[in-house]
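Note that one protein chain of the assembly has been removed; the remaining protein chains are unaltered in position.
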Amino acid sequence: MTIDPTGAVARWWATDVSHMEPGVVELRGRPVQELIGTTGLASMIWLMIRGELPEPARAALLEAALVAGVDHGPQAPSIAIARMAATCGVGLNSAIASGVNVLGDAHGGAGQQCVELLDRVLLLEDEGAPLAEAAARAVAEGPRYVPGFGHRFHPRDPRRDPLMALAERAAADGVVAGRHLRAGLAVEAHLDAARSSPVPMNIDGATAIIYAELGFPAPLARGLFVLSRSVGILAHAWEETGQGTRNKGPIPRAVLPARLSP
Amino acid sequence: MTIDPTGAVARWWATDVSHMEPGVVELRGRPVQELIGTTGLASMIWLMIRGELPEPARAALLEAALVAGVDHGPQAPSIAIARMAATCGVGLNSAIASGVNVLGDAHGGAGQQCVELLDRVLLLEDEGAPLAEAAARAVAEGPRYVPGFGHRFHPRDPRRDPLMALAERAAADGVVAGRHLRAGLAVEAHLDAARSSPVPMNIDGATAIIYAELGFPAPLARGLFVLSRSVGILAHAWEETGQGTRNKGPIPRAVLPARLSP
Amino acid sequence: MTIDPTGAVARWWATDVSHMEPGVVELRGRPVQELIGTTGLASMIWLMIRGELPEPARAALLEAALVAGVDHGPQAPSIAIARMAATCGVGLNSAIASGVNVLGDAHGGAGQQCVELLDRVLLLEDEGAPLAEAAARAVAEGPRYVPGFGHRFHPRDPRRDPLMALAERAAADGVVAGRHLRAGLAVEAHLDAARSSPVPMNIDGATAIIYAELGFPAPLARGLFVLSRSVGILAHAWEETGQGTRNKGPIPRAVLPARLSP
Partner (left out) sequence: MTIDPTGAVARWWATDVSHMEPGVVELRGRPVQELIGTTGLASMIWLMIRGELPEPARAALLEAALVAGVDHGPQAPSIAIARMAATCGVGLNSAIASGVNVLGDAHGGAGQQCVELLDRVLLLEDEGAPLAEAAARAVAEGPRYVPGFGHRFHPRDPRRDPLMALAERAAADGVVAGRHLRAGLAVEAHLDAARSSPVPMNIDGATAIIYAELGFPAPLARGLFVLSRSVGILAHAWEETGQGTRNKGPIPRAVLPARLSP
């Protein structure tokens, strides 16, 4: 007797992402052997998430955004954590997972929140507001930290300009529609005018614009950032492995944490 | 007074992977703005791990291996875990981390172990053994499961042939030296002859050969597999998010786990 | 020259939880040697979180709640994930972490949300509403799933009655004030009257009442549940380790996941 006569067990794990049979690996309906050697990694990411292969110009834009976010050094908790994990006697997989796990709402979620902000700007515009007013209203409705704008370290994030240049060229060429780009620039202009200190677009904002232009829903801005930052996390964990430290703490061993209460 | 007059705190987190100053993001010594839009994701992975950009033909071989391993469906614990995690009220980052975390010695470590096996074969050959004998001896010394060979599901892994074809072409073109490829084929031939049931090369073996040919040390076979499989993990976690299930268990709710002891 | 002359580095990691000097381990200001052998685990949990040791009757109530939540079998994603992780070649620590990681808003957050609900009921009562009305209004304002009430598996959660009996005795004895208990029972009574099918208090609700009565803020209902469920997660991961399975998937190997789209 078959162990799954009703098919309920097979359906519990039903998926359109991939399909396996003995000797067969289909990814989004395509035999894997047709993809190996013909398909770039950025296109593969697109295919796996969305079910179809992208046009080359769109894949290239995605790839640029993924490249831009790979690392921001050990002052980022994700990187420091992965490096410390790598000294604790776990595999590289667990060191990477430890870093990825903290790309939460505050560390990896700004892109997602920025797409939501831009979607809100565009909804207000669709309802009749001029773009500048829509941007101002969407910012006013949101949290004090405007996601995707401002950086406590960089006066101007060096990743902003090259990403915006690529997005603008893609919009000019009709590769993307350019609406989220316009919305993002309107938010940036509003913040420039409204705040005493500059709050320019940062990496999260610039990549959020690109991901949204390419049609990825907001949560995938976080998901794609995870793939991007995983590259830096691996590189740092691997470098740390080579240093030979065991159980690396956050500060030199000679410094003991202070008491919080006086 | 400066808070780090001796530099010991800065040195505690010293790294060559990246360097930040206000307005500056350097990745392996290169300003990020020079990399965005000019560098593919596979080349970026290479650069971040190894400190230099690869030749295009070598980047393409790396990219093919990364594409090949993205997914093997929900019967893989990493995929099932990420899908379940995505229903538990955590962010996509934590769902992905949950999947990545289990790419341990048994699930994600075969590539690393296979590189070590092939290194052993080549060492024995360097010491004078004919290649076939070196392969037989290295297999005999190792564990019962020969890492990188055999698959409990696929009689022949459909990812083997396209990857080996790429590796062979790369060796023929002088893109790689071809020694690990020869060693891997020798192990495969030995297993074909020595075992009653076939034990052909699997995805871990084929990618291990490529990573080793490209000069990545054994632990990075695992690290690179993590990056590759993260793509499938994200795609599955995202698909599951769209299904609306809460707290998805491993089997349909109507089936209750049995008692282990009779 | 000292490496931290301003103390800024020591202060970056300032804590009142513990203090170390060579030969000294102080936990919440108490030498560890005074705690070992004199202090129970539940009291230690209380001390570490809150900075003071509890009265024995309050520690006993905490302990009962912690005991109640240790396990609900492999249909819970946290348990299934830990068991699968244990077969993938990672340490017990990573298997446990994999399970704990998914105790998110949907899986481990109900207690926290229930405390927030009960706090809301009590605020409405403080503002003058009769308790029954306060409960009805707080429920009406909240999500469709009332956190802490109802169970898709148990018509009546067998952990409810013993926990409520302990809470009621503690309230009668003046060990706790009993306000959250009254609020919880009022919510239960309201749901009994308002819904067609019964929605009795579940483990999350019963423990949330106890944690809140003991003065733990809402997020710690989740934190304490993590400690509690970790016991079951460890027990299951360990049992699975003894089964010898490698890379355990979610369903028997012979069943292949179906296609999601027809």
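Just so it is clear, A, B and C label the chains in written order, and each chain counts residues from 1 on its own.
Please note the rule applied: a contact is a pair of C-beta atoms (placed from the backbone, for glycine too) under 8 Å apart; a residue touches a chain by one contact, two chains touch by 3 or more.
Here the structure is a predicted model, which is why all the values come from computation and not from measurement.
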Note = Note: the excluded chain touches shown chains A, B, C
Candidates B:Pro56, B:Pro198, B:Gly242 or B:Pro257 - the one touching the absent chain = B:Pro257
Remark   = Which of B:Arg11, B:Arg195 or B:Arg246 touches the missing chain? It is B:Arg11
Key: Sole residue of A:Ile45, A:Ala76, A:Ala138 or A:Val226 that reaches the chain not shown, by the stated touch rule   = A:Ala76
Query = For chain C, which residues lie in contact with the unshown chain of the complex?
reply = 8-9, 12-13, 15-20, 22-25, 27, 31-33, 35-37, 39-42, 44-45, 48-49, 60, 63-64, 66-68, 70-75, 80, 83, 91-94, 96-98, 100-105, 108-109, 153-159, 161-163, 165-166, 219-220, 222-224, 226-227, 230-232, 234-239, 241, 251-252, 254-255
Remark   = Logged for chain A, residues touching the omitted partner chain are 1-6, 8-9, 73-78, 80-81, 84-85, 87-90, 94, 97-98, 101-109, 152-153, 239, 246-251, 253, 256-257, 260
Ask   = So that we can see where the missing chain sits, which residues of chain B does it touch?
value = 3-4, 7, 9-16, 19-21, 89-91, 93-94, 101, 250-252, 254-261
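Just so we're on the same page, only the chains that are shown with their structure count from here on.
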Query = If every chain is reduced to the average of its C-alpha atoms, which one ends up farthest from chain B?
reply = C
Inquiry  = With touch defined as above, tell me whether chain B and chain C contact each other through largely the same residue numbers, more than half shared, or through different ones.
reply    = same
Task = Find me the chain with the mean Cα position closest to the mean of all the protein Cα atoms on display.
result = A
Key: Two chains sharing the most contacts, counting C-beta pairs only   = A-B
Note = The distance between the C-alpha centres of chain A and chain B, rounded to whole Å, is 21
Query = Considering chain A alone, which of its residues make contact with at least two other chains?
reply = 9, 12-13, 15-16, 19-20, 91, 93-94, 101, 251-252, 254-255
